[in-house]
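Notes follow the structure.
Removed: one protein chain of the complex. Kept in place: all other protein chains.
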Amino acid sequence: MHRLQAFREMRARVPQKAFNWLVSFNSSRCIHSLPFATVNVEEISGSQPAEVHNLVQGKWTGSSKWNTILDPLNGESFIKVAEIDETGIQPFVESLSKCPKHGLHNPFKEPERFVFPNLLYLMLGDVSVKAAHMLSQPKVSDFFTRLIQRVSPKSYQQALGEVFVTRKFLENFCGDQVRFLARSFAVPGNHLGQQSHGFRWPYGPVTIITPFNFPLEIPLLQLMGALYMGNKPVLKVDSKVSIVMEQMLRLLHDCGLPVEDVDFINADGKTMNKLLLEANPRMTLFTGSSRVADKLAVDLKGRIKLEDAGFDWKILGPDVKEVDYIAWVCDQDAYACSGQKCSAQSMLFMHENWSKSSLLRQMNDLAARRKLEDLTVGPVLTVSFLTFFGVVTEYKDNQIPMVLDALERMHAHLTAAVVSNDQLFLQARLAEVIGKSVNGTTYAGLRARTTGAPQNHWFGPAGDPRGAGIGTPEAIKLVWSCHREIIYDFGPLPQKWETPAST
Amino acid sequence: MHRLQAFREMRARVPQKAFNWLVSFNSSRCIHSLPFATVNVEEISGSQPAEVHNLVQGKWTGSSKWNTILDPLNGESFIKVAEIDETGIQPFVESLSKCPKHGLHNPFKEPERFVFPNLLYLMLGDVSVKAAHMLSQPKVSDFFTRLIQRVSPKSYQQALGEVFVTRKFLENFCGDQVRFLARSFAVPGNHLGQQSHGFRWPYGPVTIITPFNFPLEIPLLQLMGALYMGNKPVLKVDSKVSIVMEQMLRLLHDCGLPVEDVDFINADGKTMNKLLLEANPRMTLFTGSSRVADKLAVDLKGRIKLEDAGFDWKILGPDVKEVDYIAWVCDQDAYACSGQKCSAQSMLFMHENWSKSSLLRQMNDLAARRKLEDLTVGPVLTVSFLTFFGVVTEYKDNQIPMVLDALERMHAHLTAAVVSNDQLFLQARLAEVIGKSVNGTTYAGLRARTTGAPQNHWFGPAGDPRGAGIGTPEAIKLVWSCHREIIYDFGPLPQKWETPAST
Amino acid sequence: MHRLQAFREMRARVPQKAFNWLVSFNSSRCIHSLPFATVNVEEISGSQPAEVHNLVQGKWTGSSKWNTILDPLNGESFIKVAEIDETGIQPFVESLSKCPKHGLHNPFKEPERFVFPNLLYLMLGDVSVKAAHMLSQPKVSDFFTRLIQRVSPKSYQQALGEVFVTRKFLENFCGDQVRFLARSFAVPGNHLGQQSHGFRWPYGPVTIITPFNFPLEIPLLQLMGALYMGNKPVLKVDSKVSIVMEQMLRLLHDCGLPVEDVDFINADGKTMNKLLLEANPRMTLFTGSSRVADKLAVDLKGRIKLEDAGFDWKILGPDVKEVDYIAWVCDQDAYACSGQKCSAQSMLFMHENWSKSSLLRQMNDLAARRKLEDLTVGPVLTVSFLTFFGVVTEYKDNQIPMVLDALERMHAHLTAAVVSNDQLFLQARLAEVIGKSVNGTTYAGLRARTTGAPQNHWFGPAGDPRGAGIGTPEAIKLVWSCHREIIYDFGPLPQKWETPAST
Partner (left out) sequence: MHRLQAFREMRARVPQKAFNWLVSFNSSRCIHSLPFATVNVEEISGSQPAEVHNLVQGKWTGSSKWNTILDPLNGESFIKVAEIDETGIQPFVESLSKCPKHGLHNPFKEPERFVFPNLLYLMLGDVSVKAAHMLSQPKVSDFFTRLIQRVSPKSYQQALGEVFVTRKFLENFCGDQVRFLARSFAVPGNHLGQQSHGFRWPYGPVTIITPFNFPLEIPLLQLMGALYMGNKPVLKVDSKVSIVMEQMLRLLHDCGLPVEDVDFINADGKTMNKLLLEANPRMTLFTGSSRVADKLAVDLKGRIKLEDAGFDWKILGPDVKEVDYIAWVCDQDAYACSGQKCSAQSMLFMHENWSKSSLLRQMNDLAARRKLEDLTVGPVLTVSFLTFFGVVTEYKDNQIPMVLDALERMHAHLTAAVVSNDQLFLQARLAEVIGKSVNGTTYAGLRARTTGAPQNHWFGPAGDPRGAGIGTPEAIKLVWSCHREIIYDFGPLPQKWETPAST
């Protein structure tokens, strides 16, 4: 059938209002504006403060109480955050309680409310396609990069890195990849008609609490992971930076994410604690300090996954080479992002050979050139701090066992690095250092570092059953789902079965 | 070379004492006695009480304080358990603290102390081969079956079932299957010389606490799982039944398990709590009541996996068929093992069609025939209890949503059963019931039951991030190891790399 | 009203097809050119014939010999294909021989020629992102849909379906998903320093030969699969439809695929056979007739994977329901795409209950309404053929064993369908029919069909070690890579090792 004729026939069957609406809906999808955004990133200022809202039960809401965020560069009140206090948590409690324990969706459940012809798994794959594409647009990428910079002083490159990782993560779960996360397995049973099936099951209502240091990557990756597996999350990001995820949620809605599927709350710790106790989410993902983590673990009776602070060490091998590079990586590991990375280098074990090198001086020089203007260091750090570099310890060849003892006595095993390409050292020591340590994400080799949480490999602490990972298929399945086994046992009964005499 | 000649040559090279020892060692491995056993199961009695010892740092020890276990059949003091009190826990604390966080072994670590030519993974595969074979010997199987019966009144068939599952579990981890549990994966990195590897890593020092109802299966499966993954466990079994695992440990030692690799403690809850707080194990597996589970979760700040009580429901579909069989399964689910199974049927939703059937009467009859003599019911239950069958509720066709509401409001989601082969009912309702519930082990079909924890499929609660599984490769890896990622990044550096201007 | 909510409400009231059309109609105004394309799909005609070139060693080339393709609708010579004859194969042989057996890339190899900072795996992930996005553009999607229609008469909807599946496939391998295909595993060895690693390894130079019926989906999915795993393919598509992949290759180049990585040849069977014998590719994927498949298997000594013709059966169960739907699916299975699908329904086993229904008449009616004008049937079929529907056989309840015997005697086990929602029939018969048949892609249930090769599940024959699959991660790994095991064994030697006396 000719295309124009087809159009006319279709047209005749579509209500006028729907037609108009669709035309306008599609036309507006033009990249020359950012239709999802409610702020203009470059114009946020004391005189034109941005507003951050809450989202609950599908509605964006303000608050009677507005928290004021100061511009880290000039101290102006440049963002107003609608903060929920203890009197306002009821809608959030209600919203969570609407989600049953079996989740928004699971391999056996499809919400009736939807007009989508396809499973939610496919809808979420589509959301990922669209959101990844949005983030690949320079204008959108720049918007989020700059927004991150406005609230979390880091260099453009560092902030862009966060947007890039977020986009790559979304690319990883395009198309059918969300439903592939729900892949189950089955094994023949004991007799004909019996078969056992292992599924990954959602928790239902869950909470995500994330810190200020990665305003986009951490909450977005955990949020999508939670959704992919069928959970309904309420998300709380540190208010200082929550504007980033507030805008990101609007982008996701534009890409098709149902507004009812995620709640978003701005609140202080006390209010959040009350919400947790009243709503009793089935799982809480917390990224932040070990102190709060331990408190939450107690309050929530262990129904928690944690990515808490790391006491992250780095060992420099005996090969003094590529000093420029090593110094630069040390600087990045220690200071980029205001030194507030959970994976920041906390302790440096330096082979004695390095003491004669220019390493420490170069590290000092690099630290010294960090400045507020380009956001390569946040204003919270004083210059005097910059001259001190964590803990630096020298070791001699025969002192590796002492280094290993020190590693064993540390707590919080997030990242680690063994920096060397000296093959004799690596042969003699690498397997030993790896085999006698437990840091969850351990880099080895000349290019080893302690920071870096890309989307392509596991990132998270080890050595703790409460430990969370982020971003990879393994991490998503571990954090956001549990095992459920369904055993079909349709019989038939054994021939001539009769009630056993007694047992 | 001729065999006899070979023998002579060998003989000449072996020290006399070693030769004698080896000859005697091998000769004693004769199935006509149970060389590992220190008790004669049929002769334990008030006049010849058995003794249960503790094992710590490779040595069996008594205690100044002996707890007395009463024969459940006649009330005689027939077992003396050497109980550790708070003053005696120090050796256990020390023993745990000797095991580093990276475990007894891991893919990068092999203990030096061993004379085994092979990795511990292979040694544990060999232990499993030998222990499985031992349990396949009728005399050994009978020994443990009777020992279970002596302390945990259940029928011979039920107790034998425990021994059988234990043996099958051991068969599953013969040969290379332990090292296959340590299978890792790797993915290409971002540039040449970079590659990320995901491992399952042990926790190191861990605790296992198990209840009285399955004296062999639960502790043995969890113990071996912990060992397979490289942990060093201290095991505490309810003192009433700990004699079973005490004897089993001796069997394992005979099969080659190093005596230092597992500690075994008899203690009351208060002492155990103190031990946990002082030794601070990296992970604790607790099987038992929800109340204690929650307390432990708080005490251990969530470093715990739980298999706690289940409020386990069963739904009978509209097809009233095979009443004899259904009644018998209900009786087994409710009463076998003294009604103390964590997976015991707690609530029965019965389609109204069943009300006209003989089901309830038959269930009563079956319960009534249970008697102390054959241990089909434990003495703790009174006959009056037997006439009451948990909670029985009728539902009509249109009331399934109400049933689902009831399921959603329950706590402790261990097992469940949907009993029906009515295909219209199953088609209309099975996916809905599964999709709207979260019980970790859910059976469906005519032969569905709520009890049963075999070695071939996952058994454990769902809906709780603290939930443990038992026995399968998935369960072992989940409970007894965590993810660790090693990223090799040997470079080379990008050509002509130089320190970035600033970022 | 909120914008997205409004959209959803409208959306619910608009027929799917109208919605798609409107979206495409509106969006198409935004994309002003197809820079990759060398033809204008609507203007190809006898007076403005399109040209199809070959691609070898990175260069598009013509030929001294042009094959003429007739417009299936009006018989005009509307496409000129530059065909390579036996004298022209040398550049292709050379090009293949430049690719070593270890492929263009593998987990240990990265081509030096590349300026990409990243591994080829990432480059191919990027190509997939971009190509998927291109195909999501209505104008591009319409271009390929119409191009398919011009050469392979099928309805717009059917052709669009091919483009849609292709796009979804590309979405599945965005971001890191290509490198995830190269995921390897490792297992601890027998002693410290030994570890075995299992990889999927490319074949190097390979050939892909695909037929006319799916001009885009089959070659594109196989081509990308071959590339993802590290092979260098030469692609030959049936000349009648090769214009589609010729244009698609240009799109891929635009998306970043290096021009040297795929060769593209137009040739007749004899020439192609000569090329195969001279170039001796390590693997050949052939989709087409069983006769040619068997000849190729002999010529290539079995170095081949096949997706050949299927003798595909359908069983209708006893439940005569949804006759309209069943008739329509039968019509689709038998005739859509000119009846030339490899998965077309060849034999219908109809429960006797259906004989009283209107099914056969409806099937005739549906077939009769197919017409050249809308390309719902190709011109090669005569109307008389349309009144005959493959082989239709009735069976009675007790004749299922005879049906199963018939299935066992068939050859070419590609697809099959058991159409029923009658639960008694399914319970009694479905497991039996599945358990006693081997068709590689078997559908069961009311909506079962014999056609359909989506990107989300395996599609391919079973029962033949030469059988190929298409599109899924499993299929890609099976067809386009082989297992390779690397065992690291760095020692050390056993202490005091000395040369054994003799063995």
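General observations
Letters are used for the chains, namely A, B and C, taken in the order the chains are written, and counting of residues starts over at 1 for each.
Here, a contact is a pair of C-beta atoms (placed from the backbone, for glycine too) under 8 Å apart; a residue touches a chain by one contact, two chains touch by 3 or more.
These numbers were taken from a predicted model, which means no experiment stands behind them.
In the whole complex the chain that is left out makes contact with A, B, C. When the full complex is taken into account, the listed residue touching the unshown chain is A:Gly189, out of A:Gly58, A:Pro91 or A:Gly189. Only one of the listed residues, B:Ile84, B:Cys99 or B:Val129, touches the absent chain: B:Val129. For chain A, the residues touching the absent chain in the complete assembly are 1, 107, 110, 117-119, 121-122, 176, 179-180, 182-192, 195, 197, 421, 423-424, 426-427, 494.
For chain C, the residues in touch with the chain missing from this view are 100-102, 106-109, 155-158, 187, 189-190, 193-194, 196, 198, 201, 203-204, 282-283, 294, 297-298, 300-305, 322, 324-325, 327-328, 336, 366, 369-370, 374, 376, 408, 413, 421, 431-432, 434-449, 454, 456-460, 462-467, 469, 474-475, 478, 482-493, 497-500, 502-503. Residue positions on chain B in contact with the hidden chain: 1, 6-7, 10-11, 13-15, 17-19, 21-23, 25-27, 29-30, 58, 115, 117, 125, 129, 132-133, 136, 168-172, 174-177, 179-180, 193, 253-254, 258-259, 427, 431, 455-456, 473, 490, in rising order.
The definition used in the following text is that only the chains that are shown with their structure count from here on.
Matching the C-alpha atoms of chain A with those of chain B calls for a turn of 180 degrees, to the nearest 5.
Work out the mean CA point of chain B and of chain C, and you get 48 Å between them.
Within chain C, the positions touching two or more other chains are listed as 176, 179-180, 427.
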